[in-house]
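Yeah, one chain of the complex is gone here, protein chain that is, but the others are all in their spots.
Labels run A, B and C following the written order; every chain starts at residue 1.
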Amino acid sequence: MLKGIFPPIATPFIADELSIKNLEFNISKWNEYDLGGYVVMGSNGESAFLTFEEKVQLVSAVKKYSARDKIIIAGTGSDSIKDTIKLTKACAENGADYALVLTPSFYKSKMNDAAMIDYFSTVADSSTIPVIIYNVPKFTGISISSAAVATLAEHSNIVGLKNSTENLAELMNFVSNTPDDFSVLVGTASVLYPGLCGGASGGIVALANIAPQQCLELYNLSISGKHDEALILQNSLIEPNKAVTAQYGVAGLKAALDKLGYYGGKPRKPLQTLNDYEIKDLESVIDILSETYC
Amino acid sequence: MLKGIFPPIATPFIADELSIKNLEFNISKWNEYDLGGYVVMGSNGESAFLTFEEKVQLVSAVKKYSARDKIIIAGTGSDSIKDTIKLTKACAENGADYALVLTPSFYKSKMNDAAMIDYFSTVADSSTIPVIIYNVPKFTGISISSAAVATLAEHSNIVGLKNSTENLAELMNFVSNTPDDFSVLVGTASVLYPGLCGGASGGIVALANIAPQQCLELYNLSISGKHDEALILQNSLIEPNKAVTAQYGVAGLKAALDKLGYYGGKPRKPLQTLNDYEIKDLESVIDILSETYC
Amino acid sequence: MLKGIFPPIATPFIADELSIKNLEFNISKWNEYDLGGYVVMGSNGESAFLTFEEKVQLVSAVKKYSARDKIIIAGTGSDSIKDTIKLTKACAENGADYALVLTPSFYKSKMNDAAMIDYFSTVADSSTIPVIIYNVPKFTGISISSAAVATLAEHSNIVGLKNSTENLAELMNFVSNTPDDFSVLVGTASVLYPGLCGGASGGIVALANIAPQQCLELYNLSISGKHDEALILQNSLIEPNKAVTAQYGVAGLKAALDKLGYYGGKPRKPLQTLNDYEIKDLESVIDILSETYC
Partner (left out) sequence: MLKGIFPPIATPFIADELSIKNLEFNISKWNEYDLGGYVVMGSNGESAFLTFEEKVQLVSAVKKYSARDKIIIAGTGSDSIKDTIKLTKACAENGADYALVLTPSFYKSKMNDAAMIDYFSTVADSSTIPVIIYNVPKFTGISISSAAVATLAEHSNIVGLKNSTENLAELMNFVSNTPDDFSVLVGTASVLYPGLCGGASGGIVALANIAPQQCLELYNLSISGKHDEALILQNSLIEPNKAVTAQYGVAGLKAALDKLGYYGGKPRKPLQTLNDYEIKDLESVIDILSETYC
């Protein structure tokens, strides 16, 4: 089972090129927390902008600098089954423990249950590492059904799902229609507490890049039955989480990393960096975070 | 505070006319449960198809046949402030304790925070009974913001909000941005348990028409900290709830009422009655409900 | 056949009450143009905010002040068949020549072809004046199918459809699937020229409130085969049209009326009046209109 908190880590660039040095710096800081591991090449890692070679280099580096007990999850999915299989293989050979595979989404109206089952079964059949389904409608424009997930959960090499929506009924459907050892992971910190109430086993949440301790605390309060405290902490994280996700996106996450002693830097084009007003607004939200909890 | 479970009751017709006799029959059965009260002329009450005169008649009848301790909440909202004020007044005079007022939604792109605040303030100013905001994007196509709700919660005559979405982040935002004595009510049984975890004070859920005891049990388990049992019960209610809401709608709810010893009957046009296949499918889901819990 | 240009006229208020005097003033000016007639209580007439009594008063007044040859089309539709029939009857008795009936839309997912056919057939059966279907997805959230319209076009008392989208394939489908004497009317000035190319017989367009002559000219150029001139004029109307529809809505339309010598006034709440910046921006667009064409 995948349990605990996993940050989908930002990818550091200097002058638009990978900065492995800054990646090492960030990971050395995250290693100090009780995080379950790292997701590399997730949506917050700007996977969409990275080349094959860069992705392989990134996985290797994350593996190299991670503390020994950290699980490495690599984002490897694209619409192309051939490319997905190739990248999954390369990531497995370079240190990835799991592959996080985005739902195919280009031909949206044709991505019915049969298509989803066909896609993930084919990818999982050929993968040497276990596959986690990545459902993120805000980026893909579609959502995989709980019926398709129920079928896919029977595949011995498909072991979990990251659900990046705030819809709790959908999340609970994924949980209740899959076996107990299938890991449903909350994909956004805004519903981490209710998601854990609903049966999720952990979270892959962008906020864990900048607030790992708070996310871990929220996880621990939730699973140990301290519901009142969990709800208070959950509510205090809503605004900071919004600032580094829906509101300012990856550029905001990177600006917050810079502010908080990590290396953030600029996102790749076409993502735009924040302007001065946005930076100031973001920092005021992050400041509140530091004050209320550390 | 509005606490507990409130069914948004179906409106019985015979030959397309209100059947007060069947309404009395249903209410007499619901009166046996520890429900907080009744919502009359909600979405499940086919409010959209009722005339002003019918609505007033309905409220009077519900008041007349309800057990003395039941709270009566009347759906009175429409885009027209004049009509909303007139209907709210008439309902207040005929037994309604609260008015449940739909967000205005015709001019969707113009229903910004200023418009929402203007609308609800004007309605609440003129109402002799407290107002509950009704947010139901699947029917209105829009969602009121937590900022607008935070402002409206300061109005002494606006006391709560029914949120009919499965988005828990949105629900928790409503809760955390309003005072403790502002009642946020879960609007769909599919997220009743996580909604109560997230700070909701109760639920107005269609499923309570046909499964009042199960909804009450889920409420009680949730608020008394029996989370494991609550989650199991919550998951068992997902399919029956879906059958009488998203899947088959009001026609399905009425068919289920008929099946379970209440009076359902036909919905008004243009809603269509279920065909034989749909009835059979619905009943198989309802049967499961009866077997697993009674 | 309904041919030509029909403005869906704004409803004038003074201190939130109907101003029949200002209505007469506006109509007297519009009477000078070769418009086919007037649509009263359309979306631009704030129908959603008017009471039954106000609607009847409005139709009577429009009939009274219209030039004798003008066709009067009254918006009478709502989700309630009972209310729609009652209002249609009252409008017919007070001067309306046609009823423009909005598609029912509250229970969006249930408004399939059977529901649409049921609704419009029932309304048309009971109406003494011919019915025009009003399809406006930006307000209703749904679109009637061309198959449903094809069936409804066989009803002797359903004579046309106003299509308020910019989707030309949809409009041409409505035209090609209905008899030649069924009138498909373009519902927005932004596609008036291509809509007429595609077989529409005329237009009910908000822009005709403030630019009747330009709309008529565009209509005449289009139907007389002067395509190059039509396209140039069409393109010049895009910005002014956008300003009084999608961008600033009814409040913008009313501000433009005020600017151009008609009576506009304020929209009813919850619609908000334009702020100074918006007024200035709107007027700059209207000025361009006056300069390029008059």
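Everything that follows uses one rule, which is that a contact is a pair of C-beta atoms (placed from the backbone, for glycine too) under 8 Å apart; a residue touches a chain by one contact, two chains touch by 3 or more.
Predicted model only: the values in this text are computed from it and were never measured.
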item: Visible contact partners (per top-of-document touch definition) of the missing chain; value: A, C
item: Absent-chain contact - pick from C:Thr140, C:Asn173, C:Ser201 or C:Gln214; value: C:Asn173
item: Full-complex contact with the absent chain, from C:Val62, C:Val191 or C:Leu257; value: C:Val191
item: Contact footprint on chain C, counting only the chain that is left out; value: 166-170, 172-173, 175-176, 188, 190-191, 193-195, 197-199, 225, 227, 231, 234-235, 238
item: On chain A, residues whose C-beta touches the chain left out of the figure; value: 43, 48-51, 78-83, 86, 104, 106-112, 114-116, 118-119, 122, 138-139, 141, 246, 249-251, 268-272
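The rule we apply is simple: only the chains that are shown with their structure count from here on.
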item: Chain ID, smallest distance between chain and overall C-alpha centroids; value: B
item: Whole-Å gap separating chain A and chain B, where each centre is the average of the chain's CA atoms; value: 36
item: Centroid spacing, where centroids are CA-atom means, of chain A and chain C in whole angstrom; value: 49
item: Multi-partner residues of chain B (at least 2 other chains); value: none
